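Heads up, the thing below is written out as structure tokens.
With one protein chain withheld, the remaining protein chains of the complex are depicted in position.
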Amino acid sequence: MNPLEITLGILTAVGGFVDISELVFAAQAGSGYGYALIWVFAFATIGIMAMGEMSGRVAAVAKQPVFNLIRHRLGLKLGLVTLIASLVSNLITCAAEIGGAAIILHLLTGAPVMLMAVMMMAVLIGTIWILPFKWIERSYGLLGLFMLVFAVALIKIHPPWGAIAGGFVPQVPSGLSTTELIRFAYFGVAIVSAVMFPYEVYFYSSGGIEEGWGVKDLPVNRLTCIVGFALGSLLSISILSSSAQLFTPLLADPQLPGTTALEVELPMGRAGLLLALVGILFAVAGAAIETCLANAYSVAQFFGWEWGRHKKPWETPRFTLAWIALFLAGLAIVLTGVDVMKLVEFAILFSVLVLPLTYLPLLLLASDRHFMRKHRNGTLANSVGWIYFAVIVVAALAAVPLFLLTSGGQT
Amino acid sequence: MSPRDKIQLMSGLLDLPILDKDWRYCGIVDDIEFEESGENALRVKALLVGPGAYRGRLPGWLFSIVRWIAGEHISRVPWDAIVEIGSAAVLKVSGDDYGLHHAEDKARRLVPKRGAI
Partner (left out) sequence: MKLSDLVGLPVIDATGRRVGRLQEIRVVDGEAAELVYGSAGLFERITGRAQPTALPWSRVEKVGGKQIRLR
């Protein structure tokens, strides 16, 4: 692969890293706890780097789609339970992304949110229909790079860099009441869930097969995951840090994605605000595409249908009908009028519950000698993989109690 | 490998993609049917393809969900229709002979054939 392709791949990963959940939680983490949650972002990013690399490697070496392998390894019943759980979780996430994008469009145009949701739907369906796979992912990822204004804005406000660096050290702020401590823990779990969303692994792995990856692509896969996700994570952290600087003193709670964009208006004016909103729009819309396609991939692969955007839509009719139906289902959820922030919270909750089921087969497949031959997990990949699996299991067990105790982070 | 060689059913045939003689994709092996061929001897009779093959393997409510998503059709591909087993099971006839393309063809009628780059 030539340097241009590699660069575009990395940039796509950066622009596509942030979705509505990461945006909202980064801003709220900053305003609520200053820099104290930065280390959780960094920690979770290492996790998604490891899982992303594994899923790309499985696609390149085993050359079989993830859900086929899941069904084969776990058996029919457990495979089906995994499928249904991830369908529900990804669908809620998709609805949250569609809702978030609709809100941004409303802020940009003044048009009613519901109308914008329907319009967004039409555009997304059109995108997937018309464009070949590589350009679907790439167009939204690259346009999401407008969010780099958040990093620029952060630099312009001259934040306490020492304090930000200190945020990378694992810590729990001192002097918190029990209620605040529980909310802090909830935020920790939410950030882990948002950064490691299950759809990412399914989309990335199936995308690798769409692009015909082979063993020679393994180094690029590693590079994209490590550099791309690291830079994407730094972008999230700059959103968090700006929020910490600007919103804590003002005690403005950045509940809405639009409020987060204000972080940029303060140092950079109207132009900065517009760039931020456009960047968020494309990143979130891209995430809507990824969640929807991840679900369509899963269903098609599990049941043995023809699948993939490397083929024309009419060559894979059941797959095509699946992703259209899934988009419409996501839109239907948004049109019920449920608050997008509630959707984000449910997306986070369901995803963290599904994460152990998602990652277990991946870990087993990546270390399977029969499928992976000499490219199976080495000691490092296995150690990191199983440590993060343990972390996810703990997070999944803690999620529901924390959610209930904090009424979804509202206390 | 030819079907005459030693084949591992669970790890080497179940869930395998199926290709017909025109190299058209025909789904994946969902189950394998046996017939008795003598005293305690079992012989592979057919490959079962389609979500209908899950009936009886899943609790009723779970199969209802499957039926809603994927339908309940089932096709039987006789053992002697297979000419090769490796990274896919290759048939010596067209998949249409066993209704393997039926569901996909039905869905194809709903999908317009234009507009994609």
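Worth a mention:
Residue numbering begins at 1 within each chain, and the chains themselves are lettered A and B in the order written.
The definition used in the following text is that a contact is a pair of C-beta atoms (placed from the backbone, for glycine too) under 8 Å apart; a residue touches a chain by one contact, two chains touch by 3 or more.
Given the structure is predicted, the values throughout are model-derived calculations rather than measurements.
Where chain B meets the chain that is not shown, the touching residues are 3-11, 14, 31-37, 40-44, 48, 53, 57, 79-80.
We adopt the following convention: only the chains that are shown with their structure count from here on.
If you average the CA atoms of chain A and of chain B, the two centres end up 35 Å from each other.
Here chain A touches chain B in the complex through residues 68, 71-72, 76-77, 80, 84, 129-132, 299, 303-306, 312-314, 317-318, 320-321, 370, going by the rule given at the top. Note for the complex: chain B touches chain A at residues 11, 14-15, 17, 25, 27-28, 30, 49, 51, 54, 57-58, 62, 65-66, 69-70, 103-105, 107-108, 110-113, 115-117.
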